[in-house]
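Pasting a structure below so you can have a look.
Entry: subunit A
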Amino acid sequence: MSDIEQPAGELWGREGFREDPYVTAETLEEAGDAPAVILPLGVWLGLTEEIRNASNRKIGVVVAPGESVEPLLPLLDSIPVIALEFPAFSDGRSYSKAELIKNQHHFKGELRAVGDVLIDQVAYMLRTGFDTMKVNHAVTLNRLAGHNLHDVPGYYQPGRGSHTVPGTYSWRRVPGA
Partner candidate 1 sequence: MSVKVLTANRLADGEVVWLGANGEWLEHIDGALIARHAEAVNALEEAGKSAIKSNLVIDVNVIDVEERGTDLFPVRLRERIRQLGPTIRLDLGKQAEKSKAA
Partner candidate 2 sequence: MYRYDEFDHAFVSARVEQFKDQVERRLAGELTEEQFRPLRLMNGVYLQLHAYMLRVAVPYGTLSSRQMHKLAHIARRYDRGYGHFTTRQNIQYNWPALKDIPAVLDELASVEMHALQTSGNCIRNVTADHFAGAAADEVGDPRPYAEILRQWSSMHPEFSYLPRKFKIAVTGADRDRAAIQVHDIGLHLKKNESGELGFGVYVGGGQGRTPMVAKKVRDFLPVEDLLTYTTAIVRVYNLNGRRDNKYKARIKILVHETGTEEITRQIETEWQAIKETDLKLPQQDVDAIDAYFAPPNLVQRPEGWSELAAARKADPAFSAWVDQNVTPHKNPDYGVVTISLKPIGGIPGDATDAQMDLVADIAEKFSYDEIRVSHEQNLVLPHVAIADLRIVYDLLLTDGLATANAGLITDIISCPGLDYCALATARSIPVAQRISERFGNPERQADIGELKLKISGCINACGHHHVGHIGILGVEKKGEELYQISLGGSGDEICTIGDITGRGFSSEEIVDAIETIVDRYLEIRTDKEETFLATYRRVGAAPFKDALYSEVANAA
């Protein structure tokens, strides 16, 4: 587990920064009576179905790059948030996991990127299916605050948050939902 505890208010999404309703904890007990909590994958998988689906609190899961998301795939409907970790910006495994979770398996909840995110990666994350990010990189935070996503005017791949333009090649897209 990497340290993803940050002051509230640093969760970023397309609409800007907002307060993070979730606390991160190693176990459910540690979370006390927090109404929304994110647990490590192993712990989350060990919960009973009853606890996971309890209506009085939301229990999300955080997945490290080396962990497989396979066991989550049949359970996606019961997960409010999946956080994929980026302990180092150069570790790109979580992009493929985002593709699997969001686009191949149609996860409806919040997909979150946490960790070392470079500003140039934010656009990639949005396109592979991330909804939010919790970033510890100061430059990135500054640029996000300035709404500068370092994006390009067109993409050569299908992906979320983009649409086709008639009359061009099937793999091309332009930004905008």
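Just so it is clear, a contact is a pair of C-beta atoms (placed from the backbone, for glycine too) under 8 Å apart; a residue touches a chain by one contact, two chains touch by 3 or more; residues count from 1.
Inclusion criterion for the candidates: all candidates are chains of the complex that A comes from, given by their letters.
Note that the coordinates shown come from a computational prediction; the quantities given were computed from them, not determined experimentally.
A.B. asks: Out of 1 or 2, which chain touches subunit A when the complex is considered as a whole?
C.D. replies: Of the listed options 1 or 2, subunit A touches just 2.
A.B. asks: Which bits of subunit A are touching candidate 2 when the two form their complex?
C.D. replies: Where subunit A meets candidate 2, its residues are 65, 89-93, 95-99, 104, 118, 120-121, 123-125, 127-128, 139, 150, 152-159, 168-172.
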